[in-house]
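The other protein chains are all here in position, but one chain of the complex has been omitted.
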Amino acid sequence: MAIAIAGRLWQNKLAAAGLAVFGIIALTGAMAPLVIPASVVRDVTFAAKLTPPSGQHWFGTDDYGRDLFFLVLLAAHLDLRTALFVVLAALAIGICLGALAGFVKRLDEPLMRITDVFLSIPSLVLAMAIASVLGRSIENLSIALVFVSWPIYCRLMRGQVLTEKEKPYVRALTTLGVGRVRMIFRHIIPNTLFPVIARAPADVGLILITLAALSYIGFGPGPYVPEWGSLVAAGQAYIFQAPWLVTFPGAAIFLTSLSLNLVGDWARDVFDPRLRS
Amino acid sequence: MTEPLVLEVERVVKHFPVRRHLLERRPGRVRAVDGVDFQVRAGRTFGLVGESGCGKTTVAMLLVKLLAPTAGRITFEGRDLAGITSRAVKEFRRRVQIVFQDPYGSLDPRQTMRSALVEPLFTLGVARDRARALDRAVESVEMVGLDAEILRRLPHELSGGQRQRVVIARALSVAPRLLILDEPTSSVDVSVQAQILSLLADLKRREGLTYLLISHNLVVVRYMSDVVAVMYLGKIVEMAESAALFGAPLHPYSTALISAIPVPDPEAPTISALARGDVSSPVHMPPGCRYHPRCPFAERVCREIEPPLVELQPGHQAACHFPGVARRSAPVPEPSR
Partner (left out) sequence: MASGGERPAVLEVRDLGVELGIGGKWVQALHDVSLTIRGGEVLGLVGESGSGKSLTALSIPGLLPGNARVVGGSIRLMGEDVLGLSEPQLNRLRTRSVAFIFQNPTTFLNPVLTVGAQISEIFELSPELLDPPGAGVRPSRRSRRRQAWAKGIEYLRVVRIPDPERIARQYPFELSGGMQQRAVIAMALARKPHLVIADEITTALDVTVQAQILSLLSELRRSIGMTLLLITHDMGIVAQLADRVAVMYSGTVVESADVRSLFREARHPYARALLAAVPTIRGDRTIFQAIPGSMPAVSDPPAGCRFHPRCPRVLPHCLAVRPLSLLVGPGHAVACHLYEERAE
């Protein structure tokens, strides 16, 4: 089975490229804190500020004189960890609540109204509101972003469950003695999970961009937390003098987002038996 | 008719409330099944015929307890379906099985055929361990003329005919007493249809099954059924032994249905389109006889009084004020404005 998947991956060069790129970024992120001392963040040297990329500083330096290359790498670790956490947490909450809404009619109405409330507030505003209550650490921002992201998954899952429940095979299985619990866990949920999960990789990219937006409007974690978004936001002021400040972290966000999208599309196609033929 | 009674349907009604839309003052009801009576006896195939909206699929769902009747009673092997509670439901499901119209839709797209066949054996308590369940699965699959190798496949890897056979095998694996077939050949090609029909006839002989066949295809119904009931807009309009109904139909709708089938013989006379217009809406039922807007022989009484279903000849019931009129007279030409 693994061989078959590997074979399919090779066929789709784009997805393979995506996986490779993401793999490199992930590896970088994983290794970064082990290789680069955290002190780099506080290594403020105003004398060396805003120097372009050179042999000494591969990505140049920022307005605090810190080596951008190390910052970007450290940020990889933080960003990936954060985005992954947010998406996974949002998925878990969204799927559970969505399934509940789909199966238990009495919970459907209240749950949908709650998601309505969350969805009616623009995500940035919501994140800002929560962040201002909890504080602007990266952990609190993560929590804020979970609040922002779960309603969509909830809605999706509920919609999928409602549709799936009406499908003829559910009727047929009922006449074959399959009880409600078994129906839900062995049949309906496995068939509904994938379209919902398929969104997740793309959402990782969205989370990164939202983090950048938060930093941009001043709700970021601050200059001493290496985060791609806040690097881009900080670099925006120097975009003509020192374009590398925006380019490299921006490229990082872009590449991560793109590669995950490609892998996500491919994974969804591979794991859906209907699309397999 | 001394065969034991397997199924008895008495004055069964099923209405669905229609979600009201803003322009309607009173919510309507879809009178899907509006008072149906019939009996199915062991070993005698019962055919239920009708076009869209006649209620035959709803009847099927009522018979397998996927729906509960709004009124009336359904009795299987002497027990009222309404009285069968949760423990006995499994036993009931083991004895009444149904094959739905869409074989692709009836299978979980993620389940292998082996899993699809083994699962009901466990859920209905037919097998107790995996080995026996697997044996039974193989047995069922071979009984319908498929190779055991098919157990490894997923639904989308099978052809339409194979899927239909698997679904039949699944239903038969629990050894039911009554098998309900809802349009078993409507979604397959002619050659596959022929295979499935032969298979069904064969199985009936070998396993002593009782079938309730639902179809809009009169030729298939004629081939398989002993007793036939014709449904229109929720009611049975004619019911008789197959030979009597097809030989000498009494209700104009039966005649229209029979003569509407294009005969695969270029020398045969061209079909006459006896029924006019389209099937009325089951929400806004016409007054009097439900069929009158389409009937070329409708008279004033037909528009005012609904004819009851009565036994006009021994074993032959029809609900019409002028039974046999379609065979006797030429239809009144359709008014062209």
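The letters A and B name the chains in turn, as written, and every chain counts its residues from 1.
As a working rule, contacts are C-beta pairs under 8 Å (C-beta built on N, C-alpha and C of every residue); 3 or more make two chains touch, one makes a residue touch a chain.
A quick note: this is a predicted structure, and the numbers were derived from the prediction, not measured.
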Partner chains on view for the chain not depicted: B
Which of B:P17, B:G83 or B:P264 contacts the chain that the document leaves out: B:P264
Of B:A175, B:V192 or B:A248, the residue in touch with the unshown chain: B:V192
Identified contact with the non-displayed chain, of B:G47, B:G161 or B:G234: B:G161
Full-complex contact with the absent chain, from B:A68, B:A88 or B:A273: B:A273
Footprint left on subunit B by the chain that the document does not show: 51-52, 159-162, 189-195, 197-198, 216-220, 222-223, 243, 246-247, 256-257, 259-268, 270-279, 294, 334-337
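Here is the rule we use: only the chains that are shown with their structure count from here on.
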Footprint of subunit B on subunit A - complex, ascending: 167-169, 171-179, 182, 187, 190-191, 273-274, 276-277
For the subunit B and subunit A complex, residues of the former touching the latter: 61, 64, 66, 90, 93-94, 97-98, 100, 102, 105-111, 119-120, 123-125, 154, 156-157, 167, 170, 174
